[in-house]
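All protein chains of the complex are present and in place, except for one that has been dropped.
Order as written gives the chain letters A and B; numbering starts at 1 within each chain.
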Amino acid sequence: MSARRTSTGGLIDRSRTVRFTFDGKTYTGCAGDTLASALLANGITLVGRSFKYHRPRGVYTAGVDEPNALVTVFKDGVREPNIPATQIELYEGLEAESQNRFPSLDYDISALNQLAGPLFGAGFYYKTFMGPVVGPIKGTRFWMVCEHFIRRAAGLGRAGYDKDPVRYERMNAFCDVLVLGAGPAGLMAAEAAAKGGRRVILAEQEPRAGGAANWSGETIDGKPAAGWAKTMAERLAAMDNVRLLTRTTVWGYYDGNNLAALERVGDHLAARPPGAPRHRHWSIRAEKVVLATGAFERPIVFPGNDRPGVMLAGAAERYANQFGVVPGEKVAVFTNNDSAYRAAAALKKAGGAVIAIIDVRPEISAAARGLAEEAGVVPLLGHAVVGTAGKRLTKIMVQRFDAATGRLSGDVRPVEADCLAVSGGWSPAIHLASQAGRNPAWDGRLNAFLPPEPTQEWTGAGAFTGAMTTAEALSTGRDAGLAAASKKASRAKLPEVAAPALEVNPAPVFEIKADGKAFVDLQNDVTADDVRLAHREGFVSVEHLKRYTTLGMATDQGKTSNVPGLAIMADARGLPIPDVGTTRFRPPFSPVSIGSLAAEKHQHFKPDRLTPIHDWHVERGARMMEVGLWHRPMIYGDPGETVEQAYIREAAAVRASVGIVDVSTLGKIAVKGPDAAEFLDRVYTNMFSTLAVGKARYGLMLREDGIAFDDGTTWRLGEHDFLMTTTTANAGNVMQHLEYFLDVVWPDLRVHLTSVTDQWAGAAVGGPNARKMLEACVTRSKVDNETLPFMGIVHGEIAGAPVMICRLSFSGELAYEVYCGAGHGTHVWEALMEAGEPFGITPYGMEALGTLRIEKGHVTGAEIDGRTTARDLYLDWMLSKKKPFIGSALMDREGLIDKNRIRLVGVVSLDGQPLGGGAHIVEKGSLEDLGESIGHITAFCYSPALSKYIGLALVKGGKARHGTRAFVSDALRKRFGPVEIVSHHFFDPEGSRMHG
Amino acid sequence: MVERISPLGEAFRPGTYGNLAEGPGVTLTEATPVTIAEAAAWPGSAVALSGAIETVTGLSLPAAPGAGVVGGGAVAFSIGPGRYLVAGAEGLSTKLQAAISLDMGTVTDLSHGRAALRIAGPRAEWVLSKLFALDFSPAAFPVGEGRATAHHDIFAQIQRTGGEQFDIYVFRSFARAFWQELCAAAEETGYEVR
């Protein structure tokens, strides 16, 4: 045991030694230690360098409010910076490193910044680096020069570059009552609500329940408070309707009583069990919330208040009582309230030497006097600390102080001390309440903000409400729990608390004005003078103050600095504190790992969507491509083939004999009901009510604004039964569009829509031999021209599986779409392959599919791009004049029928070079003067049918330019060359092949 | 009769996985109802339609939103106002089509279009809570009832088919991806694939 470790007491396990390293050196601590308590136990008080001035800093608090002791932790092969040492539970092999120092913590070069102190005051960056270049060292250009050095010198820890290999998860939870904070108030609230039969979640950010009971040194029901809390927590955890979440910080309070929490599942473990996440993000929906989040102690601001060894009194008490560590050998206490006296007594009891208690107040309570006696000192009343000395604290300076006027007088007396425990009073932790409430209310007696009026379903309990004693915590806790469970208040006896009767209200002293740097925000190195400078320069609103000085920013979000900062600004403005206002607290309450927000490990945001024939494609060696979420074959490459060679081979094979392509991804919607035909007439530009049963028709949909929306074929399977197909990309949008019109616009129509995209596997077989191969495998139906004419549908079987075949052509060949149940997809596909074998059937991918359609001039999403009209695409023949349809009213607006709109054409490369998608079409042939763009290429390929590079394009004037020359200009790919503008029907414009 | 191929492919690997310190917390299986169908009523015809479902399956569906029944050879649950998912034996769709007249509503066969994945065991609620923002507690989600929800892009209709058992109906094309997510989510509690 080290000198600073007590031999008994506390909640640590002295029998379990834990080894860890700090800055490469090995130390030991005990199970139950935090890194901070273990470092203190080892006598290490200097643990980091400050943000701007590189001042030596130590452990300042014992909890989540820590502004100073930020370290980098190495675990799982990644470095994680800026973790408060007070929040790191010790585990075997923990590796931590101090930050913002070079070459070492003890000798830091940048500490020279301290000499340049005045230079780095509030607004330093704005004043030095912004604005026009005036003189040699001012302005934005100067910033460019300095940035590198400043970024290295300033700031917190360095983030790593390695991918975080660790698992994060999310969890959804529902409860009747969520209790935040498992201190005495929260425990009572949870118990009352649980006994009332409510489903309760009790969330505690620390590893153990109990809150202040773990270090108050009080007794509850005759037992040490920590023991009482432990028993309570165990009892609660054993209840079926209670979930106790320790190491869980509720960090955000959102609409609908939804709260976000971070559970640190694995940070305290040397090794996590398989499948266990490091962090778990909880999204908790609670009927009622009880906020029992306690209070934060705040410091008094005085010169030299940042030296290692200076810490909050409550933290010192906690180190002594919970961790069995005396944070110094000679402890002095500086306070404006009674609570620090309890700390003094605790430190003495733990074996520390309490040298002095300096109190700004002229009078103190009898209870405080009693505690001072226990601590073995006579308090120095009406005094203040006005300075400190030592890289690590060696002494403090004390002077007479008048709390009423703030005036110092008399001699400055040095007192030797290596630890100064400071208390400036307590502020309720109203952060979450502020996210779910109105403006907080200033309490002039507590000198703190109290929780606001709620705007959501929460009540408060304990110190959070300003009820600072444990007895009040127990009673308000129980009341809040009962209220949340909608139960009547109880008159049953509460657990009895034995505690000194301390005065809870502090003296309204926030700052001791004397010479030297007095820090308000230790994390951002914001001094009291910075606040006054901001005031002088006009940044008087708290929001401006925050942004100008960075007060209250960064990882601790000003938990210790908020109220002192406001008080100093109020003093500067001559206003009462509440008139200066407070900034609203936003989520997160404390830092949240990005991993936990992303949370999901297994492609959750982008699941693979596979067709029923997927595995066949992969086994066949297809190169797959992602089309939205779908995976589709791009090419089935033969060894040594390029993509271009492969698609040319595949497309040519279709025109020569027969090919097969997986079209299962097409959107398919079952449209059923007595009004189905009428409905289709309204949503398509062309008529569907006239379509015969057993026939399909190509349809076009517009949006309400008259722009083309989607196209596809719709099959009439029965009088009141249609199967609509949509483009792959638009399937979801079309479904939603149709549902909207049925629900909102035509609620009287009796039509049902069901997505059946996944019900059907689809294979398109096309080519001069397509019919012959179908004849070889289709049973129970003929497929000759008479039985199955163009756009006809038959039902039959292939290899014993029921199929539905529609004679459709996207390739321009004699072609059929064969649909079967998705579970039979591969079976039918393989049967088709077998039937096609004598014809040399070629499976083809998306590239060949695109090639075939470009040769035919069929449009897809590249042309129906949300800007083009039916006319632009020469689909005006589909616009029925016999009926109104969605988009008909606005499609003929002046701008939409303008002659100069870009319209669909074909382009042929005249220099034998490929074209590129998105390339501009220009009229002038000179690279120096391209003139205006007259359009762009939407799709391109090498056409095996034409033996040329061709493309589809949208070009001003469209058809009128057929037969003219232009140029492609693609600066991005450095492609410039002549093209001929032609009809988009490149191949077999009469359609003789598909009708054959 | 041609055998239907599972969409899970090689992702279905029987065995035990994950943290097995306390034995597998859940069992994952592919429930394979021969028929899955959606029956939808016109406004005002929901009662008649559920009567027709009862005639065909023997399942008596309460009228409440989300209501459902697990019966002998069939299950049914509400997936929207007047809409039910019915699963069961061969020929169920045809029988439903015959029993539900055009005046009552429509039936759409989805036997190939949906995959039913089953999770069972003491940690089933815990594992599902990782993926869906639903209250899976028995009080909020009693046996037989159904819920429609989504996990990002994956739409899911879920029925509690037992005290510790849920059947999750997803679009067939997402089944493999969802199965893998389910497995990943169950690593923490340990799982057995059967």
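The working rule: a contact is a pair of C-beta atoms (placed from the backbone, for glycine too) under 8 Å apart; a residue touches a chain by one contact, two chains touch by 3 or more.
Here is the rule we go by: contacts and distances are computed from a predicted model.
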{"item": "The complex's invisible chain, by UniProt name, from \"Cell division ATP-binding protein FtsE\", \"Amino acid permease\", \"Sarcosine oxidase subunit delta family protein\" or \"ABC-type quaternary amine transporter\"", "value": "\"Sarcosine oxidase subunit delta family protein\""}
{"item": "Selected residue (touches chain absent from view) among A:P884, A:G918, A:G931 or A:G991", "value": "A:P884"}
{"item": "Among A:D240, A:D515, A:E619 or A:D743, the residue in touch with the chain that has been omitted", "value": "A:D743"}
{"item": "Sole contact to the chain not displayed, among B:R147, B:R160 or B:R176", "value": "B:R147"}
{"item": "Option touching the unshown chain, where B:G80, B:P122 or B:G162 are the choices", "value": "B:G80"}
{"item": "Touching residues on chain A - with respect to the absent chain", "value": "255-256, 258, 285, 455, 682, 704-705, 736, 739-740, 742-748, 884-885, 888-890, 893"}
{"item": "Interface with the unshown chain - residue positions in chain B", "value": "43, 65-66, 78-81, 83, 133, 147-150, 155"}
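Heads up, the rule we're going with is that only the chains that are shown with their structure count from here on.
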{"item": "Geometric centre distance via CA averages, chain B-chain A, whole Å", "value": "31"}
{"item": "Touching residues on chain B, where the partner in the complex is chain A", "value": "1-7, 9-10, 18-19, 21, 38, 40, 42, 102, 105-106, 108-114, 129-130, 132-135, 137, 140, 151-154, 171-174, 176-178, 180-181, 184-190"}
{"item": "Interface residues, chain A side, partner chain B - complex", "value": "169-174, 199, 273-277, 283, 285, 601-612, 614-615, 629-630, 664, 670, 672-674, 720, 750, 752, 754-761, 799-801, 821-827"}
